[in-house]
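One protein chain omitted, others in place.
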Amino acid sequence: MFFERIKTPGIAQVAYILAADGDALVVDPCRDVQRYLTILQNSSLRLRYVVQTHRHEDFEMGGAALRQLTGAEIVAGKHDIFRHADVRLGDGETLQLGTLTLRALHTPGHTPESMCYAIYLAANPELAWGVFTGDALFIGDTGRTDLPAADKAVENAGRLYDALHDKVFPLGDQTLVFPAHGAGSACGGQVADRDDSTIGIERVSNAAATMGREAFVRYKGHEQHARPPYFRVMEQVNLDGGRALDERPVPWLPPQSFRELSQTGVVIDTREAEAFAGGHIASAYSIWLAGLSRYGGWITDPVSLYLVVDEPGQLHEARLALARIGHDNVAGALANGFSAWRAAGQAIETSGTITPAQLNAASGHYTVLDVREAGEFEAGHIPAAQHVFVGELAHWLGEMALDTDTPLAVTCSVGHRSSFGVSILKRHGYSNVSNLLGGMTAWHRLGLPIDRPGT
Amino acid sequence: MFFERIKTPGIAQVAYILAADGDALVVDPCRDVQRYLTILQNSSLRLRYVVQTHRHEDFEMGGAALRQLTGAEIVAGKHDIFRHADVRLGDGETLQLGTLTLRALHTPGHTPESMCYAIYLAANPELAWGVFTGDALFIGDTGRTDLPAADKAVENAGRLYDALHDKVFPLGDQTLVFPAHGAGSACGGQVADRDDSTIGIERVSNAAATMGREAFVRYKGHEQHARPPYFRVMEQVNLDGGRALDERPVPWLPPQSFRELSQTGVVIDTREAEAFAGGHIASAYSIWLAGLSRYGGWITDPVSLYLVVDEPGQLHEARLALARIGHDNVAGALANGFSAWRAAGQAIETSGTITPAQLNAASGHYTVLDVREAGEFEAGHIPAAQHVFVGELAHWLGEMALDTDTPLAVTCSVGHRSSFGVSILKRHGYSNVSNLLGGMTAWHRLGLPIDRPGT
Amino acid sequence: MFFERIKTPGIAQVAYILAADGDALVVDPCRDVQRYLTILQNSSLRLRYVVQTHRHEDFEMGGAALRQLTGAEIVAGKHDIFRHADVRLGDGETLQLGTLTLRALHTPGHTPESMCYAIYLAANPELAWGVFTGDALFIGDTGRTDLPAADKAVENAGRLYDALHDKVFPLGDQTLVFPAHGAGSACGGQVADRDDSTIGIERVSNAAATMGREAFVRYKGHEQHARPPYFRVMEQVNLDGGRALDERPVPWLPPQSFRELSQTGVVIDTREAEAFAGGHIASAYSIWLAGLSRYGGWITDPVSLYLVVDEPGQLHEARLALARIGHDNVAGALANGFSAWRAAGQAIETSGTITPAQLNAASGHYTVLDVREAGEFEAGHIPAAQHVFVGELAHWLGEMALDTDTPLAVTCSVGHRSSFGVSILKRHGYSNVSNLLGGMTAWHRLGLPIDRPGT
Partner (left out) sequence: MFFERIKTPGIAQVAYILAADGDALVVDPCRDVQRYLTILQNSSLRLRYVVQTHRHEDFEMGGAALRQLTGAEIVAGKHDIFRHADVRLGDGETLQLGTLTLRALHTPGHTPESMCYAIYLAANPELAWGVFTGDALFIGDTGRTDLPAADKAVENAGRLYDALHDKVFPLGDQTLVFPAHGAGSACGGQVADRDDSTIGIERVSNAAATMGREAFVRYKGHEQHARPPYFRVMEQVNLDGGRALDERPVPWLPPQSFRELSQTGVVIDTREAEAFAGGHIASAYSIWLAGLSRYGGWITDPVSLYLVVDEPGQLHEARLALARIGHDNVAGALANGFSAWRAAGQAIETSGTITPAQLNAASGHYTVLDVREAGEFEAGHIPAAQHVFVGELAHWLGEMALDTDTPLAVTCSVGHRSSFGVSILKRHGYSNVSNLLGGMTAWHRLGLPIDRPGT
């Protein structure tokens, strides 16, 4: 038996390779499939199936690419949405992989078509060894239930609760839990930062198990999650299992070419917040490298993307991070990084940084914008801070009558999203904008004043 | 300035990346272009040109693939054969790459269209820094002149001599020499096993310089080189700059499937000679891994290829080695190697091995087949040995009236090509065949009797 | 939280890195510690503790090396044998690692000092998340109980049963199981070939849970396990946590030097069985690369070791495999492999191979030696085969009055251990020895006659 987790950072995604007797299946692959193929190749495994738990909305799927390259069959549930699947399993139906048995469990709630797949070893055909839970059950959380329709979130939370209690928890405490996402996913807000769990552990630590149905439905049905616009694109392309990755190299552009070409597109600067503040290209978005998959999806301008990275090796990573959420329009990267821009005498802008102590001392002077998600804001924020999620900041600015000279301090949890916020504000003409370094994490640690609305 | 040699083993090929001011060119790339792109990407270089010295016959070219992926232009000479080039340089014409200048030199002889490209630094525009010599000038040798037409080898040797003396040697002793092949190439038999040389060094050590014209023409014009049948395919596909690499993974097949599927194809066993002798699949060809590019081209059966490798990681290497000579028809590999075949109880054949001492002691008993190239045989061989080049062995057997029970000892230089020979003999029904371990190298070291026809 | 398994092939060993809040511990590291340090370094983790479950006998431990390099403290139980530990935990005592808690469980039976360590997350301080079980509980098996003293195996089996039932199984079905060994270990014969399990899964599939006490004690107390002589060395060096790895490179020796120097030592040929049969150096032991850690420990000649490997890169692996079992006396390797030996005209020996069909057809002609472990032999063997475990073959030959001309066929499961056996027989002067290709696996698949003594 062969079993391996393959994690994708940025979208906090986990795919799995399971194999027995030389035959393998991959569960929920991303579209950059070469890494799965390398593992299969190095272990002399032949890919037979790509197993899909549901149509993902937060990343582009790799099923179609794997089928194309290997001839593997796509396995999914019976819901209409899986029209492109080769093998469709109804609730309770099984699939054999060597000596292993997969049993399909229909577990709607996150999405109507969501499936889990319990795994049984030959030696104990009655007792589940593990279960692929997709976005139904995470470690410490469940999938969000607002995706199919925001106004059905409560109803879907009930469905999810029932599916888990009727089909997944009964697999028994001994069952290993293999979800599609880990901590930091856009599909669940409270996912624990560990990779190994069992049904028994979830039964005492997961709200879906420790709460009663009513409480859970209320809690889960009213969670507030951001919904980046690229989700709509994923909904379409994933109907057919995702598109093949564009493997053409992104051209490196010297400063002058970069400046000229990027006029008709959008610059994304992937350096850290302090580097962006110390000097950047006018109109650039600031999205740190590890946040590209999560926040790049909020940029919807249907235009070419031009990247600034710290090291040449990061271009591949940045481009993959964008491709994973379907952004294939990376048209160039700044050759030799920002120091080349600097040395070319190209125009440079700076933005401000401010420490918690400084902001606290000058609190009256600044309008504080807190760009975290609503739930984070509600759990405690700087007194008088205004809340607007960074993904909605551009839209919000259009509706506000804020003076562009207003001294603004932008905050989030540690300073990454606030740098994105600063860059959006500068694009909209706000000139006096500072990033609160360390954000609310530092603010809390320093014991500075907090407003907790609920208390 | 950026300069890097990128060697391809098996075909003993060398490509070059040269760059200045962020702009790069690649000289004579193979079709597995990803490795060139990785270098360019990691050094923030933009590919502007693919420079071709000539239409290669011994490997499939990567120009078209690079143009397709990067938009680079293909640079070549003015000969008709370069109809697909974007930039065509006549003799003496130049191309600028940042501060560097390339000057085209038409140097026919190896092939009619062969070009060299001298490189000049901005600081010394009159003095060549280096020269890309393609297959015109190797280190210690020149390209063979029999390829355009065997009966024009002498004439072409004269053309090559003139081109080198008129255009290449006059670049001056200081000029660095960058040829397209190193030692072990099918395009030249006496290439030295070092990578660095200069015109000055070649002028005292290369036959093209140390011999007079007449002597050189006689020597080079009568060299005997094998001409594997795949050369004809390369001649066609390289007209358009080669085809893109097939990236689909080769399926691993368990023994039973491997046996069944390979019935309609050909098995190539890439293990070492001793391993093949100790146990192998019936009808398999024995071609050691490092020899696949060189000897795989003699297998012309228009069928699927099935591979036996020692380690899973070698499949990629084996498949690339075949793809580089245009063999894209690898249809499967034996999962978990020969030990899986063994453990499955599949039929196994063995063949004999014999040491020089044993053969010498029993010399009357064996018919000795020497499967090296003609020149090697003529320089010294076992008394009474018959010569037939391994690539022509199958054809030769068809014409011979050799009894299939005859005890045969097969030899080459160290035992690789003779293992290929053994496998061909076994395919033709010869049952009593032994590989001379250590071949003529060991025979010589042991001071055993040698026939030298020329002396 | 950070958790990673680090497997060591050959000894089927698993070490673990567990970390929380930047502080890490390593459980049961091998002496080649650089790989653990690399993981820690890349994840910005600081090593605080090396946790030892017991004094291992089958590999040299890395605790002392890690303490020396990092200043980490060694954590173990209170038994006298752990005299070198910095932190000694009694049964039930706990250790804090950031927000995680480790609780020590004294679980004697495999060895008197054996400890397990249950892991608790801050959120559920009463419910174990996982347990490091050392050699007390494997997946599908338990540690052997004959190591402290063969005549106490039954008594120790009882102790182990009690410890598991009193302390480990009560941790609950949800508990993840993290043992020190996987399938193929010398410490347990029936370990399952999967890495993930829980107490709940073991409770229905592990003999220690499914059998009653009496049956288990009888079964486990009478298991027959080989005990390689190097275990005695490990017992000594591991008292102090093992020795640092010798990092000096092994010199590559050309054939003539290799031959001369190895006269005073022992040659180990790590190539596959067929390659060894096809040609090898006189007196060489044949131990395939992946079997070096497992079978190299049977070579006790207190002399230098000289290695033959297929590829230069394998020398590092071969040397590590030997170092892991304490063999630091590798004095040289054959430069450029067996083909260099061949080409140098050095003396070569061959040995026979035979297929199951051939042996079955000529069964009367051969004395069959089955060199597997006793339990494997008893489960079914070739009629009239004699049993002697490969590790005891040399000793056994000394006591036998076997004619060195006797035609011998040697078998094991697939042909690796039998190749080791063939090489031992040849060292003892037996000249007519053949390796049964595919061994009993192939024999079974072909449906050839089997003796099953117990039936």
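Letters A, B and C mark the chains in the order given here, with residues in each chain numbered from 1 onward.
Operating definition for what follows: a contact is a pair of C-beta atoms (placed from the backbone, for glycine too) under 8 Å apart; a residue touches a chain by one contact, two chains touch by 3 or more.
Fair warning: this is a prediction, and the values are worked out from it, not measured in the lab.
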item	value
Residue among C:A136, C:L315, C:V368 or C:I382 that touches the chain left out of view	C:L315
Residue among B:D166, B:D196 or B:D328 that touches the chain left out of view	B:D196
Contact partner of the left-out chain, one of C:G90, C:P170, C:P229 or C:P251	C:P251
Hidden-chain contact residue, picked from the options B:Q174, B:S283 or B:T404	B:Q174
Touch list for subunit C against the chain that is not drawn	21-22, 37, 40-47, 69-71, 247-249, 251-254, 312-313, 315-316, 335-337
Those residues of subunit B which, in the complete complex, touch the missing chain	1, 3, 121, 123-124, 127, 129-130, 172-176, 192-201, 203-205
Interface with the unshown chain - residue positions in subunit A	271-280, 310, 338-339, 341-348, 350, 353, 355-357, 413-416, 437-439, 441-446
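In this text, only the chains that are shown with their structure count from here on.
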item	value
Copies subunit A and subunit C touch via same or different residues, half shared test	same
Distance between chain centroids, defined by C-alpha means - subunit A, subunit B (Å)	49
Residue numbers of subunit C (touch at least two other chains)	none
